[in-house]
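Here the structure comes first, spelled out in structure tokens, and everything after it is commentary.
Every protein chain of the complex appears in place save one, which is left out.
As written, the chains take the letters A and B, and residue 1 is the first residue of each chain.
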Amino acid sequence: MNVVNQTPYRILVTKIGLDGHDRGSRIVAAYLRDAGMEVIYTPPWQALDDVVRLAGDEDVDVIGISSLSTDHLIIPDLMSRLVAAGLLNIRVVVGGIVPNEELSMLLESGVSAILGPGTDRATIVEQVKHYAAAARHDRETEFT
Amino acid sequence: MDVLEPKQRSLLKALEAGDRRAIGRAITLAETNSTRAGSLFREIQPSTGHGHIIGITGPPGSGKSTLIDELISALRKLSHTVAVIAVDPSSPISGGAILGDRLRMASHNADEGVFIRSLSTRGHLGGLTPSVHNVANILEFAGFNHIILETVGTGQSEIEIADIAQTTVVLCTPGAGDDVQALKAGVLEIADILVVNKEDLHGADKTVQLLKAMLTLRAPGHKKAQVIKTCATTGRGIDELVTLIKHHYTKISRNTDKMLREKSRRLLATKAAALLIQELLDASNSELDTICAAFERGERTLAQCVREVLKLKSH
Partner (left out) sequence: MGQRTNPESTDLYDQSRTQWEKEYDRDIQSGDTVQNRSGIPIQPLYGPARETAGSYLDTLGFPGQEPYTRGIYPTMHRGKSWSQRQLIGQGTPDEYNERVLKLIDAGTTAISLIPCNSVYRGNDCDDVPQPLLGTCGTVINTAGHMDSALDGVDIGSISTAMNDPSPFTLLSFVLNTADRRGVSWQQISGTSNQSDYLSHYVANHMFFRLSLEGARRILVDHIAFCLEQVPHWNPLSVVGQHMQQAGATPAEAMGFTLSSALQYGRDCLNRGMDPDDFLPRFTFFFDISLSLFEEVAKFRAGRRIWARLTQNELGATTSRARRFKFHGQTSGADLTLQQPLNNIARVSTQAIAGILGGLQSLHTDSYDEVINVPNEHPARIAVATQNILREEAGLCDVIDPLGGSWYVEELTDQMETKILDVMDVVENEGGMFRAVESGLVQRMIGESALNWQSRVDSGKQKIVGVNCYRTPKTDGQETMPPTVRPATEKMNAHVEQLRRFKRERNQTEVNYSLDKLRRAANSKDDNVFSGVVEATASGVTHGEVVSCLREELGFGHPLIVE
């Protein structure tokens, strides 16, 4: 029997910066698919402008960034590029390892949530859905 | 005539200007709210029908995305603008999907003349989505004159693509005996061009011969098809493929009106059939039940019963 799903959330799962370890992001992509979402999945090392372009063209609700090593340090740059491109309502969720001292810097730049290692599957799915719903709600007002 | 809501009017303007954000949003609208956005798409309709929609289908692993990556480059070299609609099946269990086709077309991510959109079938059978024709129209309206439609096609049922595309290209790989057998079922029938990709693998020539032989079994009135070999990873055969695609388009667009009309008829017929089925099967329908009973009791032939059903719906 086919599940007919009218409006699944669309999530971009990506990695920026230099690190290439994508075991975690693949697993999260599978979690999200199994929870009924559509995942646009990219390889690592995405240029910031490409992420902005992708998010807009694919009209995603949430950008999920998998960050290990120090790649989170360029997320503030990504956030300002999203704003400059007029993509004000897409939510950004970061997963991976971010030192305590650098968490607030990310949140202040506009990141919605940072999910550390050990966050269980149910929480990841619930958080992504929560922010996707918020993004959807806000986007209804675009193009007025 | 309904007037467009202000939101839709500004969306339309942005689309006309080729604004990418507008395209992204409009496609979402087409995929989720098609009936409500009906007036918007009605506005777009007259400006469409002149783009070339190229369907690319074939079994998983045949190299579709890599081939499309090469095709995009070739078409861009000829200064064409190219859009790609990459459709992947949704999970029958969860309804979700991982849309990864565009991974292999990543070299075009920064090209303004290329637009790639990933769609999921969302449970719909046939290989495409119910509103993909609107998606194609949006892209054409926004200025993309070549639209590549990519779907997974293996057997009898994934043949919707032929309804939308003007040129249908079907891929397979050499020595993949099972794939070729599967193609025989339905997907082979719809091909305008058959491509044996990964020609560097053993058995490519044999597969070409096999396909050519199968094509001779086509009914005389049925459209002709060409068979070529390519190696998408090295680019071999791509120029030849582009030439064949263009020749095909030239041939069928000799009469653009006829082509457009055929396409509209097919679309209307398909949608009408889908609607009819839905309405007939919905909830209680005592008139239908009466006809069914008559059929079961052998009081009327099947053909007579079908005519009565159609008469029902014309009131």
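The criterion applied here is as follows: contacts are C-beta pairs under 8 Å (C-beta built on N, C-alpha and C of every residue); 3 or more make two chains touch, one makes a residue touch a chain.
Small disclaimer: the values here were computed from a predicted structure and weren't measured.
J.: Touching the hidden chain in the complete assembly: which of B:L4, B:L103 or B:M214 does that?
T.: B:L103
J.: Would you indicate which residue among A:A30, A:A85 or A:A133 is in contact with the undisplayed chain?
T.: A:A30
J.: Mind pulling the chain A residues that touch the left-out chain?
T.: On the side of chain A, residues 17-23, 26-27, 29-30, 41, 43-45, 69-71, 73-74, 77, 97, 99-102, 116-118, 120-121 touch the unshown chain.
Here is the rule we use: only the chains that are shown with their structure count from here on.
J.: Between chain A and chain B, what's the gap in Å when you average each chain's C-alpha atoms?
T.: Result: the chain centres lie 30 Å from each other.
J.: Sort out for me which residues of chain B touch chain A in the complex.
T.: 6-8, 10-11, 14, 20-25, 27-28, 32, 90-100, 102-103, 106, 109-110, 115-118, 120, 122-125
J.: Give every residue of chain A touching chain B within the complex, in rising order.
T.: Those in contact with chain B are residues 1-8, 29-30, 32-43, 47, 49-50, 53-54, 56-59, 85-87, 139, 142-144.
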